[in-house]
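A single protein chain has been omitted; all remaining protein chains appear in their positions.
Then we have subunit A:
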């Protein structure tokens, strides 16, 4: 649920990185933090971790200003993937405007992916959101590892879903992270523009929205 306050002309959106434990959600966020150079970028807050594993969540705020002076913020969150932190996952997921599902490409992790996806569906339901109408991008991470499930096979499996085509990534090496994020921004824009008339009321068209929020550091400098 977007947090819109017309008096302050502010719109805050929430994007949640979801997925099984160790699939690379935090890595995605850390990469976005270092690779992105959006109009505005806050600090990456990595809350408690133990052995590199998220206990609470990570958060990165980014933002842009529209022609109307609209102060648009995007808060990017990761959830803890470990099964036992379900109540935290649910709390972080509540009021989400969009979800990036980070799956692990390794063949042995497919069951975990499925379980986590089921858990996402269930928790969305619990916090009053609908998986079919929520903007979402699905990323298969760790493509650099040997023994991953083939690209074509994965694409074919997901072909019939609203989330095709899948995004392939190697977050550790910064590959596919921004692409995934852009796909998400594209889907998110459709929903947000419909509700808040970003284009007509605030002069933010789809291209601006995506470009400004996902500008890569080098591109920006160039």
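Just so we're on the same page, a residue touches a chain if its C-beta (ideal position, glycine included) is under 8 Å from a C-beta of that chain, and two chains touch if they have at least 3 such contacts; residues count from 1.
The criterion applied here is as follows: contacts and distances are computed from a predicted model.
One subunit of the complex is not drawn; among "Pyruvate dehydrogenase E1 component alpha subunit", "histidine kinase", "3-isopropylmalate dehydratase small subunit" or "ABC transporter permease", its UniProt record names it "histidine kinase". Only one of A:22, A:59, A:99 or A:210 touches the absent chain when the whole complex is considered: A:59.
The residue from A:40, A:53 or A:182 that touches the chain not shown here is A:40.
When the omitted chain is restored, the residue from A:91, A:131 or A:172 that touches it is A:91. Residues 14, 40-43, 45, 47-48, 56-57, 59, 61-63, 73, 75, 77, 87-88, 90-92, 94-95 are the ones on subunit A that touch the missing chain.
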